[in-house]
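Presented below is the structure to which this report refers.
The complex appears here minus one protein chain, its other protein chains still in place.
We just call them A, B and C in the order they show up, numbering each chain from 1.
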Amino acid sequence: MPRMKAAIFVEPGRIVLDEKPIPDVGPRDALMRITTTTICGTDIHILKGEYPVAKGLTIGHEPVGVIEKLGSAVEGYTEGQRVIAGAITPSGHSYACLCGCGSQDGPGTKHGFKTTGGWKFGNIIDGCQAEYVLVPDAAANLSPVAEGLSDEEILMCPDIMSTGFAGAESGGVRIGDTVVVFALGPIGLCAVAGAKLMGATTIIGVDTVPERLAVAKKLGADIVVDFKKGDPVEQIMALTDGRGVDVAIEALGTQGTFESALRVLRPGGTLSSLGVYSSDLKIPLSAFSAGLGDNKIITSLCPGGKERMRRLMNVVASGRVDLKSLVTHRFKLDDIEAAYDLFGHQRDGVLKVAITP
Amino acid sequence: MPRMKAAIFVEPGRIVLDEKPIPDVGPRDALMRITTTTICGTDIHILKGEYPVAKGLTIGHEPVGVIEKLGSAVEGYTEGQRVIAGAITPSGHSYACLCGCGSQDGPGTKHGFKTTGGWKFGNIIDGCQAEYVLVPDAAANLSPVAEGLSDEEILMCPDIMSTGFAGAESGGVRIGDTVVVFALGPIGLCAVAGAKLMGATTIIGVDTVPERLAVAKKLGADIVVDFKKGDPVEQIMALTDGRGVDVAIEALGTQGTFESALRVLRPGGTLSSLGVYSSDLKIPLSAFSAGLGDNKIITSLCPGGKERMRRLMNVVASGRVDLKSLVTHRFKLDDIEAAYDLFGHQRDGVLKVAITP
Amino acid sequence: MPRMKAAIFVEPGRIVLDEKPIPDVGPRDALMRITTTTICGTDIHILKGEYPVAKGLTIGHEPVGVIEKLGSAVEGYTEGQRVIAGAITPSGHSYACLCGCGSQDGPGTKHGFKTTGGWKFGNIIDGCQAEYVLVPDAAANLSPVAEGLSDEEILMCPDIMSTGFAGAESGGVRIGDTVVVFALGPIGLCAVAGAKLMGATTIIGVDTVPERLAVAKKLGADIVVDFKKGDPVEQIMALTDGRGVDVAIEALGTQGTFESALRVLRPGGTLSSLGVYSSDLKIPLSAFSAGLGDNKIITSLCPGGKERMRRLMNVVASGRVDLKSLVTHRFKLDDIEAAYDLFGHQRDGVLKVAITP
Partner (left out) sequence: MPRMKAAIFVEPGRIVLDEKPIPDVGPRDALMRITTTTICGTDIHILKGEYPVAKGLTIGHEPVGVIEKLGSAVEGYTEGQRVIAGAITPSGHSYACLCGCGSQDGPGTKHGFKTTGGWKFGNIIDGCQAEYVLVPDAAANLSPVAEGLSDEEILMCPDIMSTGFAGAESGGVRIGDTVVVFALGPIGLCAVAGAKLMGATTIIGVDTVPERLAVAKKLGADIVVDFKKGDPVEQIMALTDGRGVDVAIEALGTQGTFESALRVLRPGGTLSSLGVYSSDLKIPLSAFSAGLGDNKIITSLCPGGKERMRRLMNVVASGRVDLKSLVTHRFKLDDIEAAYDLFGHQRDGVLKVAITP
């Protein structure tokens, strides 16, 4: 049985490059040969043991590559075709999918978590930090790449763009809105771009790393707030003349950002939460109007499926948003452990790394 | 200056009947003579000092009555006309109103709370547990009563029906949904009726008081769960074959009901929160899918305004929902302190009281 | 190769019972043995040549039955299981499905019509007025039947209920709405039931057949209008005090009903169109406010897929809506030509027929 290299979760603190068999292809699957992939902040949660996955699992959920082999029941594609798949791989035919909730299409409870079922790659099945990845329900998930788009240009589509934009979409951003984004890592930066793409006219980015604040301005932030230069809630309330914001996007997954996002909402405003949390959250009564504020708290898992990928690649192709500058470092798959080390410690101004087998 | 009787907040623990001047009528106001009103659970929060209002304020926000005098700029009504006004009195012309968020139309911060601006009666202006009440922005708030509807039939429209139905509406209840309502006080009972009215086909009511469980069944609950007879989360997950509910409506305002509502949500489900909370809330990580569950938490303040009242009175007139059985006790305004005593201690199977000056 | 009986379109004016091979089962298909099916108004359009289908096609799109054989890639079902499938059979994995438009999932242009792609049974593939039907994309379309539900109780789910309810859903019916339904055939009657299920409080049914008006009242119509006893537009405007209706549902497919539906809309109201039209439509300027009325005209094809069927069967099981009285006549499959004759000529007060192989 032919084998391939893959980045494997061994135990908390250890993800290593090792060998595994190239998987068999079931009738509804496709085998994708990876040409480029990347590491996500969620992978760091996995590495640290903050988000549980099975030992031995291949990590990674952002595949760009080529169809190596199609399952017998998959029609409409050709082997050798360039494709991407989303981080989340809905089947299309589940009750969740048919109910409009494809990101939650999966087996349900896992390790005490209720859900995240739709997230399979590098979570409940082998992921794509490897030479090959098996794409489940290929007919719903393989999205052909238009000519002229490079791997790196579309590398953000499977997760970062889809999640970041979902922050703006779930927030229901409207023309003329004031939007704040808390934390300007790759997801937060894409949330800034998404809010601009949907018509927000005052976008406030909150972080403290100068490079991130600068990229945020390039991607659409009208104002940036350094949370080390004063309480960010006070700064934002001052910037909005005490009105608060229409939509606050949380893009980190901590009590601090969550609570600040809640505190800056205008009455009737929406907190759109993208972060992966690692502990219980508190909703302070004073930030919650005793439950009488007509507020919404909405969490979004990265939307997937081939239609979503098609749309996001259109955004890239249209030139509306340019995310190339997010790829700050490049590694061979053979060096992925070094990439984890750099990315996990957020050294050297890293935003995203490109990994090529 | 003529005087009237009014139930006045003196200090935590004391609401007393006293005299006040009958208010002057500004150009956009109307003076309403109260024929029937009631006491709300929120008034008990005020009485206990859990929800802050100014000393000396007249309490009450559920007015049924007759137009006594119209402001000079108010057109389209006649003095002597039977009307109701909602508990929440949007101006119609504020930025909040014109942005689709009329319930939050108001001065903003109050006593450390961010909002609840749209709730004015018995909160930031004198309320309607009195012989007369001044209705602000009368053109937006006076809703004429159709012939044939009695005071008691429409007494639930200003708050209880509007809030309870909003629980179902904000939850986005769809045909075929499974909905659970936590706590079957008057608001929760109206949430049951609202969920049925919107097409939910499995409605689960949670409480422990037999009379409330019985009324819930009459109003549309298909199943009732006594939370004293086993963990309600486990009972509900068993009832739904482990699937969870589409919409969970919280109608009490406690950590326990809030947390249980979160735990029974299906992936992608919505927690629609109606309760007035008195302390910080905790979101347990295990109930929150680490923020990846595509869940919504939506709080709703009672929708007001004359169009809302018109629609709710239509519900009553159509016979779709019969809430008369919610009025379990009747008092004269002169005896309102006794009414507070009964209602505040939830004695004698009380659901709602009717107060008549 | 084993053969089966099937109702086949021969040419305009002729649908006959004949024999065909029982189809082979591909990997994503399922073969369903029909236990009960029915004839739809659309089948009469086909019979008359008003809606084009290929000669030799088996007609029928409302299957109730038992899984005879499962394709090799279909999981989660067992042969012998009782199931239904919707009239519309989305694949789940197409761009249309993943874009939230599963009813339009199909090959696109057909015979000069742009679409109706999602409607396959008895339109572009063999239908279910037969002993067996091949269900495409079975994983998305087979919906198991709960114990205790009879064939006739759920016979309306695949099309009539789904389409009729969609009239109310696409119309965006809200609590307290006034809704009119033009034409009270089976679809219109289900639209009445759907409008009630979503909270409309004044439902006006328009027809002239006394039996239909009577059934409409049982299913939720508050008022019925006989269009032969005066101009229905005038009657409805009078009934609404000149205000017009929030939602007008067209359930026939003629210029007269379409135009009347448009004329009775309030400013901002929605025309929800369910009819299958056979000729061009006219929008009179005077009914259209010169295009300035903030009106919507929305057409809906029957929503399908197993989640939709699950929800509709829940409606039946909950007892919220009782459609058993719609089945007025019963035929053996052997007598289906007689059934077409009766149903096509609307003789003998027929609403729906049950056909059993």
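The definition used in the following text is that a contact is a pair of C-beta atoms (placed from the backbone, for glycine too) under 8 Å apart; a residue touches a chain by one contact, two chains touch by 3 or more.
Quick caveat, the model's predicted, so the values are computed rather than measured.
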| item | value |
| --- | --- |
| Which displayed chains the hidden chain touches across the whole complex | A, B, C |
| Chain not shown: contacting residue from A:A140, A:V315, A:I336 or A:L351 | A:V315 |
| Candidates C:C101, C:L149, C:V209 or C:I223 - the one touching the absent chain | C:C101 |
| Residue touching the undisplayed chain, where the options are B:P23, B:G102, B:P158 or B:P232 | B:G102 |
| Of C:S143, C:Q235 or C:S300, the one touching the omitted chain in the full complex | C:S300 |
| Interface with the undisplayed chain - residues on subunit C | 51, 96, 99-101, 103-104, 108-109, 112-117, 119, 242, 244, 253, 263, 265-268, 273-301 |
| Residue numbers in subunit B that touch the chain omitted from display | 26-28, 71-73, 90-93, 95, 97-100, 102, 137, 139-140, 305-308, 310 |
| Touch residues of subunit A, complete complex, unshown partner | 165, 169, 174-177, 194, 196-199, 201-202, 222, 310-312, 314-315, 317-318, 320 |
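Keep in mind that, in the parts below, only the chains that are shown with their structure count from here on.
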| item | value |
| --- | --- |
| Contacts with two or more other chains, residues of subunit C listed in rising order | 310 |
